[in-house]
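The other protein chains are all here in position, but one chain of the complex has been omitted.
Chains here go by letter, A, B and C, matching the order in which they are written, and residues are numbered from 1 within each.
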Amino acid sequence: MTTPDAAPVVGQSVPRLEVREKLTGRAQYVADLYRPRMLHGAILGSPHAHARIKSYDVSAARAAPGVHCVLTGEDFGDHRMGAFIKDEHAIAKGKVRYVGEPVAVVAAETEAQARAAARLVEVEYEELPAILTPAAALAPGAAVIHEELASYFKVFDAVCGGNVCSRTELAEGDVERGFRESDLFVEGRYRTQPQAHVSLEPCGALAEVDAAGRVTLWSANQSVFRVQANVCESLGLPMSRLRCLTPRVGAGFGNKMEAHVQPIVVKLALATGRPVRLVLTREEDFEIVRARHPFEVRVRTGVKRDGTFVAREVEVLLDGGAYADDSPGVLGYSLLMARGPYRIPHTRCRGTLVYTNKLRFGAFRGFGNPQVTFATETQIDEIAAQLGIDPVEIRRRNALGADDRWFGGQALASNGLPECIDVAERESGWNARAAARAAPGRRRGLGFACTAHIGGLLGTGAIVRMLEDGTVVLNTGAVDIGQGSDTVLTQIVAEALKLPLDQVSVASPDTDGSPYNWGTTASRVTYTTGRAVLAAAREVERQVKAHAAEMLECAEADLELLPGGAVGLKGVPGKTLPFVAISARAHWRKGGPIVGTNTWVFDRPTVDPKRAVATGLPFPQIGVYSFGAVAAEVEVDEVTGQVAVLRAWTVADVGRAINRASVEGQLEGAFAQGLGFALFEALVFDGPRLANPTLMDYKVPTSLEVPYELHAHIVEHPEPDGPFGAKGVGEIGINAVAAAIANAVAAATGARLRELPLTGERVLGALAAAAANTG
Amino acid sequence: MSTRRPLALRVNRAEHELFAAPGDTLLTALRDALGFTGAKRGCNQGACGACTVLVDDEPVRACLTLAHECAGREIVTIEGAAGAAQALQAAFEEAGAVQCGFCTPGMILTAAAMLERTPRPSADEVRAGLSGNLCRCSGYRKIVDAVLRAAETGAP
Amino acid sequence: MRMEGTFEVGAPRERVWRCITDPTLMVACIPGCEEIAPVDARRYRARVLVEVGPVKARFNLVVEVVEELPFERVASVTRGEEGTRASILSAENMVILAEIGPALTEVRYSSDVSVTGRLAKYGLGMMKKRVDRLGVEFAERFRERIAAGATSA
Partner (left out) sequence: MSALAHLHRPATIEEAVRLLAAGDGERVRLLAGGATLVAMMNAELVDPAELVSLAAIAELRGIRALADGGLRIGAMTRHRETAAEARLAGAAAVLREAAARIANPVVRNMGTIGGSIAFADPAADYPPALVAADAAVEIAGRRGRRQVPAREFFVDWFATALAPGEMVTAVLLAPPAPGRGSYDKLCRVSGDFAIASVALSVAWRDGACERVGLAVGGCGPRPLHLDEADALLRSGRLGEAAARRAGELLAAAADPLEDVRASAAYRRRVIPRMVERAVAQARAQLEANR
C-alpha cells in the first residue's frame, strides 16, 4: 500500500529544496555575508600583458585612509597552483602574464578605500614582447611566457616545451588507409571565439581567521575541495588549516571550479587578522577569472558514396591564455569528442595547447565539446549536401549503436542516441520542413546536430546519517551551484529509504565535515555523487535492518523497508518498526548509530590500448556517455544578415531523469547559452586588452533572443550502474546548439559559415558570396 | 570627500533611518545599511537587472538610483513582496523557474510591475517585459511560463 | 589601438625636423597638451588632457626617445597615468619624415596606444575615433604653425 507520503520521488519534478529562500530574497550568496569587523579587499591589475616586475612601492597605498594591509607578489611564497600543471601563483610574482593580472592586493575598511589605495601601489615593470596569438606563441624565437615550465609539477604526462603547454594525440584505426578507402572527403577549417561565462553572480570570497590561526573561507565555488587545494597549494598552507564552505552560488558554468580570488582573500585575512571579503566587479570578473577557449579546428572526413563515414583527421589549436588552468583537460576532452557519436573506424586527432599573454581560458560548460562539435557537425551537413543525403539520415546511418564503443575504446553501457535523433526529427517536423514560409526579405531554415557528453570523473563520497528521530542527513560535499543537485540527491535518498522528502536534510558542503567531492563539474554530480549517495543509503538500509532484526528477532532477509520510514516483516502486517524506534535504539547499542558511507573514484578506462593510441591525455578514466540531438529553426534577415532563432528542440538521453523539471531546465539553459555562443557572444581583444568587459558591450541572450518555443525532450536509456539509471545532463545541452543553428542558417541561405559567432555581418557577407556563386 | 547624511527611507512599508553619502546608490543603501540583500549587485551598470526593486510601484534599477532621490517614496524589495509578487513566487516554484536564484528577486519584481499594468499578458509580452532582466541559467522558458501561470491564477 | 596617418608640410625637411623636436612647439600642436618639459636629453614630461565625450582624463606622461635618426625619423615610447591612477596609458610612436621636394616634407606618424583602467571600459570604438581625430588635429595645427613660421629654431 502506498501512502501519499511515500509516492515515488525519483522522476518527479520536485521543487528545489531551497526555492523559498531564493524566492524571498533570503538566500545568501557570498556578497550577502557580513562578518563583524570585516574588511574589504581590492586588486591592482597589471597594465601590461607581459612584463617583468622590477620593483614595488607600496608606501602611499599603506598610508591611505582605512588601509590595513597591502600585499604584493613579494609577500607570497614561491608556491604554485593548477589542476593539471602547477604554473600559477596566487598573484603575479616576478612577472605579469596578462592585462589585469593581480599584482597587488589591499584590505581596507571600505570597498572604496581599498580600491583607491590599490591604485596607489607603484609597480615598476620591464616590458616583454606580448604573445597574443597561438601563431605568435609557436613562432621561432618567440618570447617564452613560462621560462620554468619544465620544472613545474604536472599531474599528467604533459608533452610541453617553449610556449606549448601540452600536446595530445588520440588515434584509432589507420587513418591513411581510411582516406584511401573513402570515395569523398571534405575538409574545412573552423574557428570559434572566446565566450564569457557571465554567471550572474560575480566571483567573490570571504575569509576569517580564528584565534588559533585557522581560516574559514566562504566563496562562490563549484567545489570546496578544489578551493581548499588551490588556496593551500598557492599559499603553502597545510590543508588542515583551511576550512572551505559555500553559501548559495549564483551559477558557475566552469568559472568557479578552480580558484579565482580565494587565495588572495585568505592571504589578506591572515595578514590582517580580520575577516576580509572581496567580491569582483563585473568588469574584473570578465578580465581576471577565465573564459571559453577560442579554437582553431581543422577537420577532414572521408566517406563512402552511400554516406558511411570511414576516416577522420582532426587538428585543434587552442589558445590557453597565460596559465594552464583546466586547459590540458579541455584539449584532451575536445579530441575525445572530435569523432562525435558516430562510427568512424579510422580517426586521428591531434591538438596543441599554447600559452599566450591573455586571460587564462578554462573550464566552461561543454569543456571543448561545443567548439569541435561546431566543426564536425557542420561538416557533416556539408558531406550530406555533397552526397545528396538528408542530414538527419546520414547521422542516423552512422550513429553509434548499443554495441559500439566510444572513440578510444570505452564500451557504452547505455546509448539513447538513435532515439534522440528520432525524437528531434519528429518533434521539429523535420520531414515536413518547408523552405518558403518566411516573410519577404527573410529566409527560414531548419538545422540539425547531434552530440554526446560524459558525466563522471574522479572521486566522490556520501554520508547518510540517521538521526535519533529516524530522519536523515545527507552529506556529500557536492556544491549545488543552482542546477539543483541538492534536490536530486535528496530525491535519491528519499526514494532509496522510502522516506518523505522533508525527512531528508542536506548538509552544506564543508571541507571539515563532508566526504571528498571533486566538484560540480563534468556533468558529474547526479551520476557519480548520486551513485555514492545511493550506495550510502543502501548501507543505511542494511544497518536499519540489522537493528530491526535484533528487535523483531528475525532474519534480516525477511525484512523490508516500508513507505514513510519504517521496517516491516515481509508478509506480516503489523510487524513493523518505525525508523524512530530503530534509530533511537541504535544510538545506545553496539553497531549503532546508523551511518551509511560510500566513496568511489570513477574507474572505467577512457582508452583501451588494444584499440587506440593516446599521448598526453590527462584523464585515464573519464565518465559515462549521455547523448543528445538539437534541431533549430532560424530566420535570416536578408537586409542585415541577422539571425533569429524561432523555435528549437533539444533532446537528451540522460539515462533517467531524477527530476524532470531540473533536467529540462538544464537543457533549456544550455540551449540559451549555446545560442549566445552561436550568434553574438564574443570577447573582443584590442591588442592585449579585453575591449568589452562589461554587460553593456558583451551581450548575453535576453528573453527576446531565446525562443519561447524552446522544447526540451527527455529520452531515458538507463545507465546500468547510474543511480536509478541516471547519467549526466549539465553540459550535453550546449554542445550541438551552435552547429544546429549554423546548419539552419546554411539551409536558409545556402551560405556556409565556418567561424563563430554567426553575426549579421558574417551572414550578410556569406549571403552575398553565395549569391555570387550561384549567380 | 563625500560625507554621509541622515536619510529616511520607506522600505517594505516600514520607515528606516540610515546614513548615506550623496553618491550612494539605493542598492548600496538597501544592502549595506539596511540588510535587504535580496537586491543583488550583478553589474552595477543597469544591464543585468538583478538589483531591480519597486519604487512607487514601478521597477527601477537600484544600482542606478541614488538613495537620497528615494526619500519619501515607497520602496519594495523582494523581502517585502506582496500581491502579484507573491503569486509570482508561488508560480516560479511550481514552474521550476528558479535555478541559481541570483536573478530571481529582480525577475519577480519586474514581472509583478508588468502584471499590474498588463494583467493577462501573452507569452511574447512577458518576454518583452522581462527583456531587461538577464538569466544565465534557465533559458527563460520556465520563467515566462511561471509569469503566465501567475497571471492566470492571479486574475480576478 | 593603432593610430596612423600621413600629412604634408610645406617646409624643408630639416625645418620640419626641428619643429617636431621642439617641445614648445609640440605643446601647441598636440591637442589637449598643457605642458611639456624636458627631463633629460632623451626624456620629456608632458601633461595631456584627453576628452572623450563627457569623460575628461588628465594624463601625466613621460615620453622617451628611443631612436633618433636626425631629419629622418624618431621613435619614442610614452608611458603615463591619470592623476588618480584610474587609467594607464602606454604608446609606441614613430614619426618618419620624407623629403618630397625642396620645400615639401611628408610626415608619416603611427602610434600603438594602449589604455587600461577606467577609460578602457569606455568603448573601444569611441577611443579609436578620438585617437584618430587627435592625429588629424595635430596635423592641422602643425601645418598652421609651420606656415606661420613659428619655430624657435
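Assume a contact is a pair of C-beta atoms (placed from the backbone, for glycine too) under 8 Å apart; a residue touches a chain by one contact, two chains touch by 3 or more.
Note that the structure is a prediction, hence the values are computed from the model and not measured.
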{"item": "Visible chains in contact with the missing one", "value": "A, B, C"}
{"item": "Selected residue (touches chain absent from view) among A:S46, A:T347, A:N692 or A:N735", "value": "A:N692"}
{"item": "Option touching the unshown chain, where A:Y190, A:F309 or A:F680 are the choices", "value": "A:F680"}
{"item": "Residue among A:P129, A:G161, A:G236 or A:G441 that touches the chain left out of view", "value": "A:G441"}
{"item": "Residue touching the undisplayed chain, where the options are A:A555, A:V572, A:V613 or A:V639", "value": "A:V639"}
{"item": "Those residues of chain A which, in the complete complex, touch the missing chain", "value": "112-113, 115-116, 283, 441, 639-640, 642, 680, 684, 691-692, 694, 696-702, 704-705, 759-761, 764"}
{"item": "Residues of chain B (touch criterion as defined above) contacting the omitted chain", "value": "1-3, 21-23, 25, 44-46, 49, 52, 58-61, 63-66, 68-69, 110, 114, 128-129, 131-133"}
{"item": "Residue ranges of chain C at the interface with the undisplayed chain", "value": "52-56, 86, 118-119, 121-126, 128-130"}
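In this section, only the chains that are shown with their structure count from here on.
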{"item": "Whole-Å gap separating chain B and chain C, where each centre is the average of the chain's CA atoms", "value": "49"}
{"item": "Whole-Å gap separating chain A and chain B, where each centre is the average of the chain's CA atoms", "value": "30"}
{"item": "Contacts with two or more other chains, residues of chain A listed in rising order", "value": "694"}
{"item": "Shared-contact residues (touching 2 or more other chains) in chain C", "value": "none"}
{"item": "Complex contacts: residues of chain B adjacent to chain A", "value": "31, 36-45, 47-48, 50, 77-79, 81, 89, 92-96, 98-105, 108, 123-124, 126-128, 130-144"}
{"item": "Complex interface listing, chain C residues touching chain A", "value": "1, 84-86, 88, 90, 112, 114-117, 120-121, 123-124"}
{"item": "Sites on chain A touched by chain C in the complex", "value": "45, 47-48, 99-100, 119-120, 283, 684, 686-689, 691-694, 697"}
